[in-house]
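Dropping the structure in here first, questions after.
Selected chains from the complex are presented in situ; the others are not included.
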C-alpha cells in the first residue's frame, strides 16, 4: 500500500463529512457514499469520487464506515451488495462508528470468515475536530493491519492510540469514554443548579473551575453550554448520548458490572427524549437539573 | 499591615502543617496552635511561635483556622477563650477549613457583631500542594479585607480567586468542587471496573484517557489510585469525602436543589464507612465498584 491510498468512505453525517474531508486534504483518493446522495456533493467538489452504491466504495484497499448506530452499520455491511459481499479478499474494513461491543465482535468474525480484515477505530471529538483532522482515534485489530491504516488515521486525527488485537476493546473504550463525558455533564449540571440557585454567577464559577482543577477541555465545552443554557443546535444530540449509554449498559450487563451512575445517566437521557428534547445537545441534562431545581421551564 | 504579617494559625493537620510552613517560608511571623501540642514542634523548629492556647494565636492582625469539620471550628471559635472572645476589634479571622454553608453564615454574623472581620478562603489541593504552596484558594469577604490577606494567600497558593462579598459563597463553591472531584472518582471507578473485567489493562486505559480527553490532573491522580488499587495511606480519607458530600447535600437541601449524583456518592461513602473503610482514601469507591462487579474482595 502506498502512502496515498484509495479509500472508500461510507457515512457522510456531520462527523463523516469532516473525516472524509480530512482524507482528501491529505491527498488520499477517496470514494464517498451516503444513503442520502445529496450529502456527497460538497466532497465531490473537493475531489472525491461519488459512489452510487455501497459496492463502489469497496473497491480500494480500505473502506471506512462512519454511521449513526448498530442498525445502520448492519445494513451497510450485511445487506445485499453490502461491504461483506463487495470487499475483496485481504482488504480492510475500518469501522469508526460508535457501535456496540457485540456488533464489533460479530463484524470481526464475519470479516475473518470472508478472508477480509477488520479494524475497529472509534474516535473522540466533535464535528469541528473531525473537520480539522484533530480527532483522537482508538484503534484495535491485527497490528500489521492497524499499521497499514496509520496514514489514514494520521490524516483524520491528532493522535492515534493502538489498544491491542481485539477490535471490540476499542469499542468498549469508546463507549466508556462517552460515559465519562456524560458523567462530567451530569456533575456540572448538578453543581451549576446548586451554585446558580445560590446566586453565584455560573460563568464566573466555570472560569474558576477550569482555571484550577478542571482544566480538561471537556469541562470548558460542556460547562459553557450549561452555564449559557444554550443546547441548540446540538453538536451531539440527546438520542446519540442515550444510545451510547445504552450500549455501555449493554456491555456492562454482559460482563456483569453494575454501573449505578450509568443507570442514572440513562434515565436522564430517557427523560429528555420523553419530554420532547430529542433535538437538543446531550448537555441539556443541565436543563433537566435546573428544571428539577425549579429554576426554569424545561421544554415547551 | 506590612507585607510580612503577624499571623496565627490554628489547626496543624496534614493540610494545616503544610500551609503554616508555606507562610514561614515566605517570611511571615507565625504563631501556631494545635489541640494536640506535639504537632507544632516541626514548625517551631522552622521558626514558628508556639501558642499554648487559642487566644495566643489571636494576637496578630489575622488568625487562620484550618480544621477538620464544623464541630472543630465551632469549638475553636465559639468556645471559652475562643477566637471570637480573643480576637481584637477590626482584626480578621480567615476560615480556610471546608465547612458548611450554614456555619460560614453564622461565623460571618458573629464576627460582624463582635466588630471583627471575616473571610472565608477554602482551598483546593492535597497535602503535597499545601506543603509546596501550590493550593488554589477561593476567597470571599469584604474586598478590602481580602486584599489585605493577599500576601498570606500568595504564600500558600499558586492562585487565589476572589469570588465576591458573601463568605458562604466560597464555602459552597469549595463543597461543589469536592462534589465534582468525587464524581470523577465514581465515573472512573465504574469505567475501570467495566474495562478491567473485559480484560483491558487499566493503566494503559488510563494513559489513553489522560492523553486525550481527560487531561486534568484530577483524572491522573485518582485514575492512578484506582487503576493501582492502592488506597492506603489516604491522601484524603473516606470520612472527609463523606463529610463534604453530606455538607453539599445539606446546602442543596436548604436551596431546594435535587442532586441525584450527590445522593449516589453519599451512599457510596456511607457504604465504605459501614464496611470498615474509614482509613482508606476516598478514591476507594474504586474498590467498591470493583467489588460489586465481583472482581475483588473489598475489605478484610
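Order as written gives the chain letters A and B; numbering starts at 1 within each chain.
Basically, a residue touches a chain if its C-beta (ideal position, glycine included) is under 8 Å from a C-beta of that chain, and two chains touch if they have at least 3 such contacts.
Only a predicted model underlies this, so the values are computations on that prediction, with no experimental measurement involved.
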Legend entry - Total copies in the full complex, given that 2 are placed here: 4
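Convention: only the chains that are shown with their structure count from here on.
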Legend entry - Inter-centroid spacing, chain B versus chain A (mean Cα positions, whole Å): 38
Legend entry - For the chain B and chain A complex, residues of the former touching the latter: 124, 136, 138, 159, 161, 163-164, 169, 172-173, 176-177, 179-181, 183-184, 186-188, 190-191, 193-195, 197-200, 204-205, 208-209, 211-219, 248, 251-252, 255-262, 264, 289, 292-294
